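Here the complex is missing one protein chain, while the rest keep their positions.
Coming up: chain A.
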Amino acid sequence: MTEAVRSGLPPTGDVAPIADKIRIEGLSYRYRRRGREDVVALDDVDLTVGRGEFLSVAGPSGCGKSTLLRVLAGLQKPTAGVVRINRERRGRPLVAPVFQEYSIFPWRSVEANVRLGLDAAGVDRSEARRRSQEWIERVGLAGFEKALPGNLSGGMKQRVALARAFVVEPEILLMDEPFAALDAQLRKVLQEELLAIVREHTYTVFFVTHNLDEAILLSDRIALMSARPGRMRRIVDVPFARPRSAELRKDPEFVRLEEELWADLKGDVETIEEVVR
């Protein structure tokens, strides 16, 4: 296990070293339950994410990948181990999350939702409007600035959540299955949009998904996790050069990689089913 994790780390020495952005060391997380055994969501996880890297965490449901993201976001404190995040400059938010459910505020208009982080930081009103307007157009919501979320479709709501995260220009984007609730077509559209956005701006992205196709298309590396307890199973380099496009899906190497990863995950999914039985 540790071997696999090490081999997945960015090469050091002969190649120019990539600066680390996130270092996760010996991280464990237990959900305490009264009168019953603790649930070990994460068990001794080690992982390093480089600056400007797009890293996906994939694994069967219940492998603690969302917990990992929530610990990174500072929403949960680890039970053991440590997470270190490198801050490059002050005055820019360190992380901005995009959650899987639409967590935008139904009482704020699209524009006001996108502006949320800027408002909180006390950014000048006209400046905030200009920046949110830019992102509203970027995610294809121009004309809906004044609409309330109740009148928007699921896909549009998730675009608002994306714009809200991008507009604060965080050092790290944390995305927890941001496209999981969308239909297949919309999912593809937003994946391509994300691909384009990441191409233009260099973000460090920590992307949680259970969708291997999505993980391969978007990421530089994929961390595969196993469930119960959630452990790091293996880290895979995605060999495709950027810029990428959706065409990449037709590449035989893409298909092969997806099959390989799936074969790896499938064993885990089957084990879980046996446990349930």
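Going forward, a contact is a pair of C-beta atoms (placed from the backbone, for glycine too) under 8 Å apart; a residue touches a chain by one contact, two chains touch by 3 or more; residues count from 1.
Here, contacts and distances are computed from a predicted model.
From the set "Carbohydrate ABC transporter membrane protein 1, CUT1 family", "Sulfonate transport system permease protein", "STAS domain-containing protein" or "Quinol oxidase subunit 1", the protein name that UniProt assigns to the chain left out of the figure is "Sulfonate transport system permease protein". Residue in contact with the omitted chain (choice from A:S103, A:Q133 or A:N211): A:S103.
Remark: the omitted chain is touched by one listed residue; of A:A120, A:A142, A:A196 or A:A246 this is A:A120. Residues of chain A in touch with the missing chain: 73-75, 93, 95-97, 99, 101, 103-108, 116-117, 119-121, 148-151, 164, 168.
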